[in-house]
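Take a look at the structure set out below.
The other protein chains are all here in position, but one chain of the complex has been omitted.
Chain naming follows the written order as A, B and C, and within any one chain the residues start at number 1.
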């Protein structure tokens, strides 16, 4: 087993170091006919907020070469509806469930944790942060979780915020960090003309070019952080996953590539299990 | 004409808004059989340092899909040798010459400016900064140029440093900013194995996926900066160039795409000239 | 940090039933498209879809344009990546996905389409004893030739410039003499493939002509980006009277009354 939360009183052990990234895999039933969930170290859910959130206005996706710009607004029916709908499934799933939580304020976060108290279907929290979240706000959200819940907490750190946030969050009690959320990008939706303002789409950037940016961050930050790091961003092959683990990441999250190759989750999990079997004497 | 340095006493007018990025185009003779230099707004030279610099140890380039990771060490024979070899060419070139300068300290920078005094072949300086340059160091380098030279100064801002550096540099007297230097990435050179440490290559990331990251920065920063912004990063088509100008950039720099399509410099310059002719009454 | 996976062997035993392949057979021009034939064991029903991996970062949504016992056809634009396939080569597919058209026990089937979105309705051309197709395009040249359709289909054309058929658009088919308005009372099922912006208007026309249309009387296909196909990405959400729904799992065929706002 791999321990995602070695400093936590209960811990968060996972059987394989391969997870889906929040937002690409739904809540646990979407891929039932395509992925054997037993290959997953854990289910990381779609982002969930206290209150329902509606989808962003379209377009929500643009393609640039090998890359995607995505902007959903993180729609979800709100925590209560999600728990009602998925609690039973999660109990039966056979892998730990990590709830990815969005919240604008620490009061909101406290309410979220309140609703989760006594909930046995969830084994961990992944906190999502906005791109330019300040250190103060990030710490306040983390504190609100820790005060109001016993669950281990992973924080997913925004791409541009690693320098500012990673160390303070680790020192303030985050059990693990996911590096990183996708970088934010902007693309024109059609050609520029002199008459009208250029229609633009803002979104998160996904694709293989994110991977070298991720590795750069991992190589600098893993040796400097006292907590486990989960790697996320542009991982599209077993070689990519191996490189992350070689740099010291405890696990990897696959993002948009899952939509194209759902079987990659199991393929990578199997290969890494083989590596690990060969390595242990 | 487009004015790159509207607040400078002499200015730095350019005839077309298309430039090569520092490091992709040599010093002014490399592309003589492939590019009509009159299509360029200016020549931006390969990075030049006071003392000679040697090439980085190979490998210096890696390909990941549509993207390149490059790491040259910015080799160059040093400022005096460059001036000796290219001064006459630059005088005859017919377009302004912007010298891209690297310097580790402000004393070194002062020596560079000293050697440039009275030099009529150069119309502007572009200051290169390292990825994690502090605000203090960046301002010291800029001040060293301004104190020791009359030339207009463009600062090329590192990808991760825009938030910290752009405003202070503009307020401290930079005549224009180039946004941005390429982001730094890291790639494994072969597959990870348990026995040896993973061989890695660190370098600058080039390719079309950098463009949405650039546009995001341009859209946020151009309205907030009191100086002209030159766009650089992953621009690979006329549509990309138009989008940068539509967001308010005064000019674009093309980077590694020039090696594949040197004719793109002229193609984009012509199309933008047509746009501009159609727009002016 | 070693780990063992107790269920390693068992993983392969679960049926991963939605990952499949089709064999490319042949392609021939059918202007302005190419008709491409694939062999496949369980091709999607009309209005359902497959996600095909043609090498792009997103899989491509394929709606069958014709169904055969041994496979299906799709229509693709010229220059499409299928042109690089060799006959006999297989294509990696996910699916079939989605809720398709229901046309069982229908006698009088009314099909409504904009020409460039027609292809998912083509498998329905002989799905009922009587079929009427109302087909709209900006101009005659953008309509497929009439002889492409089975002679049993009653064809009503609408062109914006009046170059053939009724002069106007689907949106302006309010007049009593418009082919769409005339056909709605006749039909016992309507299946449409149009710009979704038209569906609220279509819902009003249906309400106006049928007073209390039964559920699913008018079934409308929504073509949007569907990256995952299984309800995981939330990119395909569409607004309905019952709140947001996913095109991939709740659709892509919806009851038009879902769009009466």
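We take it that contacts are C-beta pairs under 8 Å (C-beta built on N, C-alpha and C of every residue); 3 or more make two chains touch, one makes a residue touch a chain.
These numbers were taken from a predicted model, which means no experiment stands behind them.
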item: Chains still shown that are in contact with the chain withheld from the display; value: B
item: Among B:5, B:19 or B:70, residue touching the chain not depicted; value: B:70
item: Where the missing chain touches chain B, by residue; value: 1-2, 15-17, 23-26, 29-31, 33-36, 38-39, 46, 54-55, 58-61, 63, 65-68, 70, 72, 74-76, 206-207, 250, 256, 258-263, 266, 269-270, 273, 276-277, 279-280
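Please note the rule applied: only the chains that are shown with their structure count from here on.
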item: Neighbouring chains shared between chain B and chain C, ordered by label; value: A
item: Separation of mean Cα positions, chain C and chain B [Å, integer]; value: 50
item: CA centroid of chain A to CA centroid of chain B, Å; value: 35
item: Residues of chain C touching at least two other chains; value: none
item: For chain A, residues that touch 2 or more chains besides their own; value: 65-67, 207, 279
